[in-house]
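With one protein chain held back, the other chains of the complex are shown just where they sit.
For clarity, chains are labelled A, B and C in written order, and residue numbers in each chain start from 1.
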Amino acid sequence: MILRDAVHGLVSFEGEEESVIEALMDAPEMQRLRRIRQLGVASVAFPGAEHTRFSHAVGAAWVMKKLIVRLRGLHDDLPFWQRVTSDRARDALAAAMLHDLGHGPLSHLFEDALPGSPHHEVWTERIVLEPRTGVNAILTAIDPAMPDRVAALVRGVHPLPYLAKAVSGTLDVDRCDYLLRDAHSTGVRYGLFDLDWLLRSLRFSPSTEGTAPGLAIDGAKGLPAIEGFILARLFMFQQVYLHKATRAAEWMIRTALARASHLLSDGLRLAGTPKAMVDAARGAEVKLDDYLELDDAALAVAMRDWERSLDRPLADLCLRVRSRTLFKTYELFGELAGEKGREEAHQVARDIARQAGKDPDVYVGIDVAEVIPYEETDPLLVVFQKGAPRPLSEVSFLLGRLAGQRLSRTRLIVAHELRDQVAAALATRNG
Amino acid sequence: MILRDAVHGLVSFEGEEESVIEALMDAPEMQRLRRIRQLGVASVAFPGAEHTRFSHAVGAAWVMKKLIVRLRGLHDDLPFWQRVTSDRARDALAAAMLHDLGHGPLSHLFEDALPGSPHHEVWTERIVLEPRTGVNAILTAIDPAMPDRVAALVRGVHPLPYLAKAVSGTLDVDRCDYLLRDAHSTGVRYGLFDLDWLLRSLRFSPSTEGTAPGLAIDGAKGLPAIEGFILARLFMFQQVYLHKATRAAEWMIRTALARASHLLSDGLRLAGTPKAMVDAARGAEVKLDDYLELDDAALAVAMRDWERSLDRPLADLCLRVRSRTLFKTYELFGELAGEKGREEAHQVARDIARQAGKDPDVYVGIDVAEVIPYEETDPLLVVFQKGAPRPLSEVSFLLGRLAGQRLSRTRLIVAHELRDQVAAALATRNG
Amino acid sequence: MILRDAVHGLVSFEGEEESVIEALMDAPEMQRLRRIRQLGVASVAFPGAEHTRFSHAVGAAWVMKKLIVRLRGLHDDLPFWQRVTSDRARDALAAAMLHDLGHGPLSHLFEDALPGSPHHEVWTERIVLEPRTGVNAILTAIDPAMPDRVAALVRGVHPLPYLAKAVSGTLDVDRCDYLLRDAHSTGVRYGLFDLDWLLRSLRFSPSTEGTAPGLAIDGAKGLPAIEGFILARLFMFQQVYLHKATRAAEWMIRTALARASHLLSDGLRLAGTPKAMVDAARGAEVKLDDYLELDDAALAVAMRDWERSLDRPLADLCLRVRSRTLFKTYELFGELAGEKGREEAHQVARDIARQAGKDPDVYVGIDVAEVIPYEETDPLLVVFQKGAPRPLSEVSFLLGRLAGQRLSRTRLIVAHELRDQVAAALATRNG
Partner (left out) sequence: MILRDAVHGLVSFEGEEESVIEALMDAPEMQRLRRIRQLGVASVAFPGAEHTRFSHAVGAAWVMKKLIVRLRGLHDDLPFWQRVTSDRARDALAAAMLHDLGHGPLSHLFEDALPGSPHHEVWTERIVLEPRTGVNAILTAIDPAMPDRVAALVRGVHPLPYLAKAVSGTLDVDRCDYLLRDAHSTGVRYGLFDLDWLLRSLRFSPSTEGTAPGLAIDGAKGLPAIEGFILARLFMFQQVYLHKATRAAEWMIRTALARASHLLSDGLRLAGTPKAMVDAARGAEVKLDDYLELDDAALAVAMRDWERSLDRPLADLCLRVRSRTLFKTYELFGELAGEKGREEAHQVARDIARQAGKDPDVYVGIDVAEVIPYEETDPLLVVFQKGAPRPLSEVSFLLGRLAGQRLSRTRLIVAHELRDQVAAALATRNG
């Protein structure tokens, strides 16, 4: 099969080994991912960010295919029992394709707002292992043990550590695809890196006694490629993933979901609410079939129905989200960004809300986002023609200066009508 | 204001004249376009085709802004009363932004399936003119006569014919943006053309006595740009707009809508159906507020509810669409593609359906798509430093050979389980 | 080995089979191609067109490598004796790399101006076969019969016709690379096509009895790719290869070379003239070593020296070329473009030159350029899952309308100071 892909251009899966991808593509649980956007509400800030988890899943499988080609080009460095056999390749392709299967709409928000609700990783595993699903049937038909192997691989567990890390690690196929895809759809041109060159830069690090060989970077040719990859991620965090409008919209939706959940757990009925949400809110077990009915449209229609709820704050939040009357952010700097400062700032904002007759739990919030763009706890190694491998941060001028550094954004999130007042109250102390 | 756009990169609207765009962007009727995909169901064939009418509307306004810059660079060729004044520029920007405002989800399918339902152009005009809408309020605040002027311009009516054609013509800002945007999202790289060069290639044709000057192409520098533009459109038709999977999915949805409409007009209730659809189906007037509630999510949720309808064909169609079990196409060639041949082929297919116990109105259809990639009824003129303007098809090697040529695709659309039988029955006569 | 390439990004040659490319790269005859521009004097019109035949040779070898990967993916369609063995792959890679080896600076101009001088194809063959060259030594070291096989392949002769055509045919690796490379360097964005998709669109046509299988286009997926490829070539002809300034500069240089050659053959000495040119002009045999000393710098320095020649017209032409005081073109249309008309026009221009005291052989010329962008004498076939292969022009809407059509440009070339007078004299008859 051969596909047009917006990011990779040509995507093809051919031959026995790759036929699993074509089969999985038509499974209803994969088709569901067509109805869930990859970046959730980020389209409030980037109108083009409408791409779905389905296109990303196919893209991740494609990157895995290219990675396997590269790994086989390096096979001479490995004992034969550590090579990518056809079975292992099929497992890896399937794992790349299915790694996000359990995501619901805005799934991180769901998981935060409905505390009892299982995480998306759990759902992924259930969908793969549950005998009634289309995905399970496809894998089982190939090999009855395949669902278990694929589920383990998605969790990052595999006899070949380098294969496990290719599914879930600092340099995995998931990241390779989503950085490029998110950049393509948002128009943020700094999220680009050179995938072909990056794959070509991979080498095996020599396995010292008793340890398995791992993937490493070629010191002679690969530095700019890996630097570009890590910078792409930093840029995407700075510009897209931590964008103030996105964070504000997410905060609003999370608050609405928590409020709806609270009302439901009190026994109220909220027309239009999907059954999976009702069950989760009430602490009942969520059935797989009900979970699979959740998608962006179901959530959008539920929130539209909630606009007519008798609970005024819930109705108001939903209406504001739909009409894009977003809350505003006020970034905290210096002392105010510290743990104590931010509490005080939050309190100031809550007081202002209260005086304006607005529920401070609904109209004011604090949002702390942190990321370490290049963490070296399990360092990528760089290998040279001669001499021992060295950690990437020692070799790279740029990454040596970034390793372990923490990027953080601390913001108050306030209804737009309160924004000026909050800013005025904190102006002298901020910065 | 300044925006990241996936296609144009940087999009900015600044100063008094362009402030209308920023104001319109937040109108709820514009925000609704965020929830309607530009290419409808084309994502069944091109997973990336998820971009919305909102991003296209902003893109069209941006192209209009660039066009106005170019027109003003050519002003010396015009008498002053034919120049783009600030008022005219504002009207043109607003018209570019609002030209698709009345579209519903899959609007062409709606218009076909619900015969009494007003066309999207009518809705656009109503939204602009109706005093209660956000869009109307914004325009009226600028100038009480502006809604009327903008509505006329969207219809292609303006004292300056070249401005009217820039909103709606062979070479309009709508087309300039959607070709690039659709190509970007689908990954179909042949839909690209060089927008900057195309705009720079514009000139005014000398106005002969009594006629208004029109936009023309610079014969010295502009041919490849306009050739590329028209070829881009041809390529997009061949690859995307007439794609067999898209056409099959459209046919299925149109059939489902018509069937639902029929059931509703018979007085049945179909849970989950938006009020606007119910009213339209029953011949009642559709209220603007109800129409504005229609979006892709509302349609998706309705079709999901219809999966539980007692009308088996309706339920079956909806289920197949959601799980992407699409009908197959069988293209007709030669004699069978003619008017008589296609009727016979349709009849053959209907018989096969009937014998298989399937309703032939639901499981078998005929789909004829035609387009003239470059029509020269109102020819684009090419101007030279010396000598009279000449029609584009006389000057262009390529377009001279394409002008007036008709591209057509005639296909049977049949449920996948009937496809082989239909193909076998027609094979000897086809080609 | 791994290279950055401006067009293809990453270019790598690895393993036994491809090592021939790395070896050939350092041969002095290959290094000479670094000093010869691919597009000759086209940089007078496109300042970026400075790329060399060396980068093109490497690019062509890279395309050949990708083609071989594709061919091997299709091997199941072939009997084993028709497959691309490792030896055949090596020959094909070498042929792709070496196909332009014999070009001198502006070689077509040389061949026209120095009638006795061997054509570049002859020089390519000599360099490959002559035992003293670096290229020959490298090939012979691999296999003493390799130089002969490679030379034959460059001439388009090989037991496998599909491999011969891949080196020299409608759809060969030479064209695939130069179209992309020339577009990249000139900035002419219409010369782009989708190489990956094109390669992926290749199939073998079923070999009917007694005939060898040929490469064909996949009817289901490949049409836009081959259409894009052929259009790219058309666009490059229209915009670059037949550009009026380039053609004028070429005409001037050809005239200068012919004049210098004439002077040399009369026994005059022209300081700075490379020995190969002197020998060619005097009808002596040109030695290979002397030929290999010819490159763009040698020609540039010779023409600079000729600026001080006592032959005034020669000195004047050289000075004008260096200072880019190019002759002007006056395109002929309609009747004047016909064989009789152009002779008359030429005569008119010659008379004007003569009256102005300018040698009409030097200051006035006629330039007729013709190309058939898609010739179907040996048609590309399109294959389908069912049914017989069909010629491309029958299947493609676009190419059906282009097949066999001739693009032509007929121009007078006149010294700029004569241009207005010539235009005035012909204006009423032209068009």
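Points to keep in mind about this one:
Convention: a residue touches a chain if its C-beta (ideal position, glycine included) is under 8 Å from a C-beta of that chain, and two chains touch if they have at least 3 such contacts.
Predicted model only: the values in this text are computed from it and were never measured.
Among C:Gly9, C:Pro159 or C:Gly338, only C:Gly9 touches the chain left out of the display.
Only one residue in the set C:Val188, C:Leu202 or C:Ala349 touches the chain that does not appear here, and it is C:Val188. When the missing chain is restored to the complex, the residue among C:Asp100, C:Asp279 or C:Asp296 that touches it is C:Asp296. The chain not shown here is touched by just one of A:Leu160, A:Ile217, A:Leu231 or A:Val278, and that residue is A:Leu231. As for the chain not pictured, it touches chain B at residues 2, 9-10, 12, 14, 73, 194, 196-197, 200, 221. Where chain A meets the omitted chain, the residues involved are 188-190, 192, 194, 223-224, 227-228, 231, 234-235, 238-239, 386-387, 397-398, 401-402, 405, 407, 427, 431.
Interface with the hidden chain, as seen from chain C, comprises residues 3-9, 26, 28, 31, 34-35, 37, 43, 46-48, 50-52, 54-55, 58, 184-189, 293, 296-298, 300-301, 304, 322-325.
One rule holds in what follows: only the chains that are shown with their structure count from here on.
Of all the chains, the one whose CA centre sits at the greatest distance from that of chain B is C. At the interface between chain A and chain C, over half of the residue numbers appear on both sides, which makes the contact a same-residue one. Chain centres here are Cα means. That of chain A falls 33 Å from that of chain B.
Between chain B and chain C, the centres computed from C-alpha atoms are 43 Å apart. Rounded to whole angstrom units, the spacing between the C-alpha centres of chain A and chain C is 50.
Along chain C, residues 194 each make contact with two or more other chains.
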